[in-house]
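Moving on to chain A:
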Amino acid sequence: MRETILYQGEAIEALLHKMARDLHASHGDKPLAFVGIRTRGVILADRLVEILSPLRGHMERGTLDISLYRDDLDNLAALPHIEGSDIPFEVEGATVILCDDVLFTGRTIRAAMNVLLDYGRPECIELAVLADRGHRELPIAATWCGARVETRREDYLRVHFTETDGRDDIAHYQREAP
Partner candidate 1 sequence: MSTRIFQQARVVLPGNAEPESVMLRVRDGRIAEISPSLRPAEGEDVIDCRGHMLIPALCDAHVHLREPGQEDAETIESGTEAAIAGGFTRILAMPNTDPPVDTGGMVGFVQSMAKSRSRIPVSVAGCLTKGREGAKLAEIADMADQGAVMVTDCNHALQDAYVLRRALEYTRHFDMVVGVYPDTPALSAGGVMHEGTVSFRLGLPGIPAMAEEIGIERDLRVAAAVKGRMHIQNVSTAEGVASIRRWKARGVNVTAETTPHHLLFNHEDLRAYNTDFKMMPPLRTREDQEALLEGLCDGTLDMIATGHAPHTDFAKNLDFNHAPFGIIGLETALCALHDALVSPGKLSWSLLVERLALAPRKLLGLPGNAFEIGAPFEALLFDPEGKTRIDRDTLKSRSFNTPWLGETLRGAIQNVYLGDLTL
Partner candidate 2 sequence: MKTVAPRKDLLSFDDMSREEALAILDTAKPFKDLFTRSVKKVPTLRGKTVLNLFYEPSTRTRTSFEIAAKRLSADVTNFAVSTSSVVKGESILDTIDTLQAMQVDYMIVRHGASGVPEYIARHTKASVINAGDGYHAHPTQALLDAFTYREIFPDLQGKRIVVAGDILHSRVARSVFDLMHLLGVEVGTFGPATLIPPTIPDYVKVFTRFEEVLEFNPQVLYLLRLQLERQTANFFPSMREYHRVYGVTAERFRRIREMGMYIMHPGPVNRGVELVDDVMRYERSLINAQVENGIATRMAVLYHLTPEVKSRSGETEDHA
């Protein structure tokens, strides 16, 4: 696999700030709840809240574990370890910013929305992703997107965060040409 680093360090910071600014401008003073999808969606939510907190004051925070809602449990070699979801606020009527690192087929987002809806009926759900690599299999689109990346279906696109991986970047892995 050939690794190409598309964004790193300050470039990632710039993407995050741009997303945060756009989000803030769109919602004004309306209360927001940031819900991250385990594992790196949680970091994305944390970063956005951190950037926005001087501007907006208190924002609700939550975490989703979508393992129990996956549609491919039958096809996995090993069962995912369940951490559980943590939604410590009232979902009923909330405006939820659902956060994930990469948007790909859309199946994770489908599962995440199902989890969320089982907690209650939010007023609306918006989707924030750091990178959108295309190849959707469901009619799902990001409301807020850091970067759009051209990929082939068989490529890998990885977001790394300092908190989990010791570095901030978006890495594109392509199979070497035969």
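Candidate entries met the following condition: all candidates are chains of the complex that A comes from, given by their letters.
Quick note on the criterion: a residue touches a chain if its C-beta (ideal position, glycine included) is under 8 Å from a C-beta of that chain, and two chains touch if they have at least 3 such contacts; residues count from 1.
As the structure is a prediction and not an experimental result, all values here were calculated from the model.
This complex pairs chain A in touch with one listed candidate out of 1 or 2: 2.
Residues 39, 65, 68-70, 72-87, 102-105, 107-108, 114, 117-120, 156 of chain A are the ones that touch candidate 2 when the two sit in their complex.
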